[in-house]
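Next up is a structure, given as structure tokens.
Omission of a single protein chain aside, the complex is shown with its protein chains in their original locations.
So, chain A:
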């Protein structure tokens, strides 16, 4: 009987209930969109944030502090501790190897530049050797290539990237930082002579393939293939540091504690931390894999990722809660009107001996049906909306998560229930004598 009443009652008040269902549907659509984005935004944002550069720097444990004055590193490289270039593939062999987007080794030295149009005497500059798009044979991927083009996608080259010699011989092509090029009046295609500042030995003639803009120290440097700098410094097979770009998840309380001291973690916490793609755990695994290496998260980048993603998720949650609250208030208003309109019906049920919960069950049952219908409608609209937002913001669709279905339906029904609490309570206080006979 209750089911029959429920069904007839829903059909009877189609107009008002449709309005309530549409209200819930709007809320559910928003929640579906935001939840889908929220779940997917971590990955999407992490990939986006990679464009801001690498987030882990690997250097020798005993590395001395660099001495950089006016963009020139005066710290002599000789007799300094370095990393073996041959160990680089090990970075791509850790537990989170698939999260390593790229790596770029670095070997920097103070150098002199001759041949620039604006200088009659040699200019002292910082010479940086690195990979641009260099082959790095991995055990499971012999054709793997990496370098600053992968780790530093924000680098802009006016001209062409240097052509790295596949055979390992020094290329004669280099990039000149935009500030340095401006200062020395260097243009693409110019030929320069490079020699070490601390050594009057052999000089290398190089060709400027492009002008580099990074917004960083490289704007005042000459950036050359790693092999060229290794050859000039006599540090063949050695690198000073390696910048690693890794996909990570935002840091949290556990990773912050691990960052301070992994010894404070319990065995279980350590396992969780180790098997989660925190920047700190990936750095830890790199240290384990590469001998004599200290891997340090570049916290400005790593923290920014965590903060931005965390804030976006808080924003999405806040908007979702606001949508739920707004929908609940709208439903509450509609339900209040319904209760007022149907007060004689409620009074009659009470007069006939209906228990309070039986009447409330009827109204809450109607509310649940409205919530369910609104939830399904909102889910369909929200999934489509999430795709539109995903494509416009991230350039790709949002991966649909099936967990969204029960969550949105439960939230929709709960929203209507929340909005029905006060009207349902007013049912309890309604006097049948007043509504049936009047006083």
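Basically, a contact is a pair of C-beta atoms (placed from the backbone, for glycine too) under 8 Å apart; a residue touches a chain by one contact, two chains touch by 3 or more; residues count from 1.
One rule holds for everything that comes next: contacts and distances are computed from a predicted model.
You can't see one chain of this complex, but its UniProt record names it "Putative ABC transport system ATP-binding protein", from the set "Putative ABC transport system ATP-binding protein", "Protein FixA", "Alpha-D-ribose 1-methylphosphonate 5-phosphate C-P lyase" or "Cation diffusion facilitator family transporter".
The residue touching the chain not shown here, chosen from A:61, A:355, A:391 or A:425, is A:355. In the full complex, the hidden chain is touched by chain A at residues 1-2, 4-5, 8-9, 11-12, 344-345, 347-355, 358, 431-433, 436-439.
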